[in-house]
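Every protein chain except one is present and positioned as in the full complex.
Moving on, here comes chain A:
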Amino acid sequence: MNDLLFQYLLRLGDDSLILGQRLCEWCGHAPTIEVDLSLSNLALDLIGQATLFLGYAGEVESGGRDADALAFHRDAEDFRNCLLVEQPNGDFARTMARQFLFSSYQLALLDRLCSSADGRIAEIAAKAVKEVRYHADLAADWVVRLGDGTAESRGRMIEGLDDCWRFLDDLFAMDDGERALAAAGIAADKAALRPLVQGRVEQVLRQATLSMPGLPWQVTGGRTGRHSEHLSRLLAEMQVLPRAHPGARW
């Protein structure tokens, strides 16, 4: 059970860590200073959640690895994040489409995990869910604003959503280990979450005068370490300092 829990915590922590790192790429490049601040704030919250989940993962593993060791000294195939969060930022609409889908998913997930049978997961979820509510609101606002905006912004939002739609099965993927944890009340049953998330997504898209894209061919594999090449490039930038100077301190 400990190894299953360790794997599950990596999934939770890596999603937040990788998306947090992606959003950091916007710092200094966002369309306006308010958006720049917002994206940096989201990134900060996500990295904070990653620290808590990965820190707990390290304790469960009992191999002497802390959150930093797990973040900076694992290679791409050892990461367990979903494929959606590692995708490049693209333009602002694409970033917001990705954020909207991920935050809608994460909000439903954390909401459920607040009552996890694992007290520590419940505690982290209760803390993080308050932050993610802001993320989901911000992203939904932008989906509506761009989707129901000019022909240009609308076209870009449609493209952004289309691009993300390939990764939905991967986002909700569960293996036998995670199903066992869900049966024990520790993990969330993602199959049960999916209709909730879909309902929320549909509602916002309607408001944005956009139609729900059909499900195209799905790419999966993130939860088992089969990633797109984008992840290794992201990790190269994120990990270079601690790997070049192991044990370096400020």
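The definition used in the following text is that contacts are C-beta pairs under 8 Å (C-beta built on N, C-alpha and C of every residue); 3 or more make two chains touch, one makes a residue touch a chain; residues count from 1.
Here, contacts and distances are computed from a predicted model.
For the chain that does not appear here, its UniProt entry gives the protein name "Ring-1,2-phenylacetyl-CoA epoxidase subunit PaaD", which is one of "succinate dehydrogenase", "ABC transporter ATP-binding protein", "Ring-1,2-phenylacetyl-CoA epoxidase subunit PaaD" or "Fumarate reductase subunit D".
Only one residue in the set A:Ile18, A:Leu84, A:Ile124 or A:Val143 touches the chain that does not appear here, and it is A:Ile124. Within the complete assembly, A:Leu46 is the residue of A:Leu46, A:Val60, A:Cys164 or A:Leu235 that touches the hidden chain. The omitted chain makes contact with just one of the residues A:Arg133, A:Arg194 or A:His230: A:Arg133. Within the whole complex, the absent chain has one touching residue among A:Gln7, A:Gln21 or A:Ser38, and that is A:Ser38.
As for the chain not pictured, it touches chain A at residues 20, 34, 37-38, 40-49, 51-52, 123-124, 126-128, 130-131, 133-134, 137-138.
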